[in-house]
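Left out: one protein chain. Kept in place: all the others.
Showing chain A:
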Amino acid sequence: MTSTQSPPDAAPVGPPPLAPPARRRGRPGRVRVRDRGMSRAFRWLATGAGALILVVLAAVAVFLVVKAWPAITEPTDQLVAEVPWLHGASSLLSFVGPLIFGTVLAAALALLIATPIALGIALFISHYAPRRLAAGLGYVVDLLAAIPSVVYGLWGGLVLAPFVQPVWSWLGETLGWIPFFSGDVSPTARVLLTVGLVLAVMILPIITAVSREVFLQTPRLHEEAALALGATRWEMIRTAVLPFARSGIISAAMLGLGRALGETMAVLMILSPGFLYSFKLLVAGQQQTIAANIAAQFAEASPMSVSALIATGLALFVITLFVNMTARWIVSRRKDFSGAN
C-alpha cells in the first residue's frame, strides 16, 4: 500500500513505513542540541548581562583610579597647598593613614560589640525560641536592617548621644586608667564609642542572618547524639553546633565588618572628627573615618580635593573588597566540606 490516503478506520496493513534515514549516524553518544535564532540571541543576551556584572565591578575600580590619579601623582607640597583639609600632612599616604586607622578602629569596635549579641540572637532563634515563633522573630531582627542609615544617624545624634553621655562620664571617671577611656570625656558624647554602638546595631542583622543559617544547618544527628550522652542544651551547642559553625561565624563577622567599614551617615552625623592616631574612645575630635570624611568634604571641594577624596575612597574600596572576598571565600570553601553526612 503506497497510497498517501488510507481510510482512517482501516487497520494498518502491510509493512510499516520506513523510518527516515538517521541523520546523526556518524555521531554516537550525546546529541548536542544547538540553539538557533531567538534562542541563541537570548542566550547571548543573558550571558552578556552576566559578563556586564564583572565589567561594572572592573569599571568601579578603573574610574576611581582614573579620577584619583591626579592626586596620587601630584607633588606633595602642591597637593597640600591645593587641598585645604590635608592639615599639612607630609604626603597623601600620611593623610590617609589616620583615616584608615579611624575607619578600622570604629569598625572593630562595632564588631566587638555586635558579634556576641548577634550570635546570641542567632542561637536564640535557631535553638531556644519556641519553634512557632522563630520565623517571626527572625523577621523582627531583619527589620533593624530595613531602617535607613540616615535615621540611625538622626537617632544616634539626637537621642542616643545625650542618653549615654552620663554613662561615658562614669566610665571616664572610674576606668580612666585604661588607655581607651582616658582623657576628657566629651560633654556631647559625639565620640567613637557612641559611633561604635550605633554601627553595632546596624550590623547586627547581617551577622545574625548568616550565623542563623549556619546554626540551622547543624546535622540533627550530632545534636541528638550530644543530648543522648547527657549534655545540657548549652553543652550540646558548645560541642555540636559551634564547632560545626565556626567558619560560618567567622565569615558572618567579616561580612559585618565590611558593612561597618563602609558605613557613612551614622559616623558623619554623630562623630566630631579629628585626624589623629588615637585610641581615646571618649574624647571628641580624635578620629575620623574615610567614608564620613568623603561625605563631609565633597560638597565644597576643588577638583584636586575631589581627586584626593576619591583616592581615599579607593583605599576604602580595596579594604572592603579584601574583607568581603575573604569572607565569601571562607563561605564557599565551607560549602565543599559542610557535608557532615
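To be clear about the criterion, contacts are C-beta pairs under 8 Å (C-beta built on N, C-alpha and C of every residue); 3 or more make two chains touch, one makes a residue touch a chain; residues count from 1.
By our rule, contacts and distances are computed from a predicted model.
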Tell me the UniProt protein name of the chain this structure doesn't show, selecting from "FMN reductase", "Uptake hydrogenase large subunit", "Phosphate transport system permease protein PstA" or "YCII-related domain-containing protein". "Phosphate transport system permease protein PstA"
If I consider the whole complex, including the chain that's not displayed, which of A:80, A:123 or A:189 touches that chain? A:123
Absent-chain interface residues of chain A come out as 35, 37-39, 41-43, 45-54, 56-57, 59-60, 63-64, 66-67, 116-121, 123-125, 128-129, 137, 140-141, 143-144, 146-155, 157-160, 201, 204, 208, 232-235, 237, 255, 258-259, 261-265, 268-269, 291, 294-295, 298-299, 303, 306, 309-310, 313, 316-317, 320-321, 323-325, 327-328, 332
